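Just one protein chain is left out here, and the rest sit where they should.
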Amino acid sequence: MEKELRLMKGNEAVAEAAIRAGVDGYFGYPITPQSEIIEYLMEANPAETTGMVVLQAESEVAAINMVYGGAACGKKVMTTSSSPGISLKQEGISYIAGAELPCLIVNVVRGGPGLGTIQPAQSDYFQATKGGGHGDYHLIVLAPASVQEMADFVDLSFELAFKYRNPVMMLSDGAIGQMMEKVYLSPHKERSKSVPEWATTGKPPTRERNIITSLDLDSNRQELFNRKLLAKYNEIREKEVRYEEFQCEDAEFLLVAYGTSARVCQKSVQLAREQGIRAGLLRPITLFPFPTKRINELAGKVKGMLSVEMSAGQMVEDVLLSVNGKVPVYHFGRMGGIVTTPEEVVESLKSKFIGG
Amino acid sequence: MIQVTGIKEIIKPENLVYKKTNIMTKNILSYCPGCGHGTAHRILAEIIDEEGLQSEAIGVSPVGCSVFLYYYLDIDWQEAAHGRAPAVATAIKRLLPEKFVFTYQGDGDLAAIGTAETIHACNRGENILIIFINNGIYGMTGGQMAPTTLPGMKSSTSPYGRDVKTMGNPLKMTDIIATLPGSYYVTRQSVHTPANVKKTKKAIRKAAQYQKLNKGTCLIEIVSNCPSGWKMTPVQSNKWMEENMFPYYPLGDLKTPEE
Partner (left out) sequence: MVSCPTGTIAMAKEVNGKGYNYAFPANPELCIGCANCAMVCPDGVITVYKTKI
C-alpha cells in the first residue's frame, strides 16, 4: 500500500503514527512543547475508528501508571511528556522496567533544570540513558532527528519493546516537536489481537495465574532477576545499535551529535570542508545501546572528536568511554533552550583542535 | 445424651456448611494474628467464586501489608506502585472493559500518596471496584501515622498522640468520594463480627454486579483493626475499634444507586 505524504509538525506526526501503528492506548498530560500530541489524538478521535483509548490523566504520574496497567495486559500503550513531566514518571518507568513490560515513552526535551524553559534542549541524555529512575535498568532510547523519524520510530519502538519486554523511550526535543516537514505516513495497521502469554487478562482454567510485579523479598532470586536483565541489555547492546554516518570515510575530526544537533552538524561538516577541514559526523540513532564499537573504530582514524549537544555535556561522557583515551574528546553546546548554529560548531572545532 | 458420631460419617460433601473457597491458594497468610486483612481477602475470594468471576477478575494490589495479596487469591494480578492502583485499574478497565477490575488498598495507599489517583478515578467514574482497608495506621512499615489516624491516637510518628494543630484532622476519603457524581456505590463496612462479615460480603457482591452496569465507581471502605500497630491483642483491638474508630467512621451506605 502507498504511503501518505503530509506536511506536519513533529508532535502531530507522532500522534498520527501512533494511530496508524495500531496503538491500543495513549495516556498523557499537557506540557509545552508536546501538548499537540494529545490535542491531535483527541481531535482525531481514534476511539471511533480503531478503538484506541485516549485519556488525559490527572498528572504525569497517573499517566505512567496507566501505561503500566495497560502494558501488563499485553497492550500497546504509550505516554508522552517533556523533561519535568518525565522526571515525574521515573518511579513508574522503573516499575515498568522491573516488571519487564513493553511500552513507549516520548520525551520532547526542553531546557532545564527545574521548570526551565520551553525551548529545545538535549539535557535529558543522562536521565534517559543512565537510568533516571532507581535500580539497575535501561531504556532502549531512540533519537529522532526529523519529523519522518518521529513518525517511523513509533512502530519501531513497539517492535523493540515487545521483542525485549522493555520500555522504549523516544528522546526528541522541542525543535523537532514543533517544526513542520514532509512526512510519509505508513498505512493503517490493525490493532493486534494476540495476547502475550505473560499478560493479565483474566485467568482461564487452562493456565496458572499471571502476576505482574517487580517485588521480590528474596535477595537470591532478585539477584538472579537482575542478572537476567543485565543479559537482556547485553543482547540489546549486541543487536540493536543504530547510527548514521555523514562523510566519515576520510574525516580527520569527528562530530558526534544526535537529534537537532545532528542536523546543525551536517551543515557544520559542509562549512568545515569549505575551509579545508575534513570533518565528519556520526549520528547515533540509538542512544542506548550507544554505538560504542563504531566510535572506537573511528577513534583509530581521526585526530579528535567533538560531542555537540544542547547541554552542559552529557553524551560526551559516553564518547569518552567509547574512545577510551585514544584521541582527545571535547564537548560543545549551547544551553537554556538556545539552538547551536553551524558556524559556532566550526569555530569550536577550530579552537579546540586547530588553535585557530 | 448426645451420640458422638464417627468423623468419617460427618465429613461428607453433603454435610458441608462452610469451607474456605478454592480461589484462596494454599499459601499461608502472612498477616498478624487477628488482622482484618485475612477475613477481607477470604470474602472477596468467596464472591469471585460464587459469581463465577475467576477468569474475569484482574486485581491490582497495593503497597502495604497486603502487597503480597497476589499470593493468596488465584486470579490474575498486577502489583501497583504506592497509591497508583486506581490509575493502573483505569487503564485495565478501559482496555479490557469486560473484565472484573478491582483495587485493594490501605489507608496510606488510598488516602495519602494516592489521593489524586483515587479522587480522579472516581471523578471520571471508572467502572472499577475500590476496596479500601482503613485501620488508621501504616502497618507494614512499622506503625506510623496515617491520614486516617484518629486525633490523639498514638503511633510511631505521633508518639504523643495525633495533634490536629500540627498534623491535621483525619481525612474522611470515603465521604469525599461519595460527593462525586462519578461514584456509584459507596459504603463503609467491617469484618470483625460474623454479622458484619455477612454485610460486607453482600456489599462486595453488589459491587461486582454493579460493575457490569458501567455506571461508575464502587468504593467499599472496610474499617479494620491493626493489633500490631495499635499495640493491643486482637480481641482488645476489635473492642477499641468499636469504641473509637466507628464513631469517627460510621458504618453504613454513604451512597447507593437510586433503584
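For reference, chains read A and B in written order, and residue numbers begin at 1 within each chain.
Definition applied: a residue touches a chain if its C-beta (ideal position, glycine included) is under 8 Å from a C-beta of that chain, and two chains touch if they have at least 3 such contacts.
Please read these numbers as outputs of a predicted model, since none were measured by experiment.
Considering the complete complex, the chain that is not shown touches B.
Note on the undisplayed chain: of the listed residues B:Leu95, B:Met173 or B:Val191, the one touching it is B:Val191. Listed here are the chain B residues that touch the chain not shown: 2-5, 9-12, 15-20, 24, 28-29, 31, 33-39, 42, 191-194, 197-198, 235, 238.
We take it that only the chains that are shown with their structure count from here on.
Averaging C-alpha coordinates per chain places the centre of chain A 40 Å away from that of chain B. By the touch rule above, chain A contacts chain B in their complex via residues 24-25, 27, 53, 55, 57-59, 61-63, 65-70, 72-73, 75, 77, 91-92, 95, 99, 200-205, 209-215. Contact residues of chain B toward chain A in the complex are 54-58, 60-61, 67-68, 70, 74-81, 84, 87-92, 94-96, 99-100, 116-117, 120.
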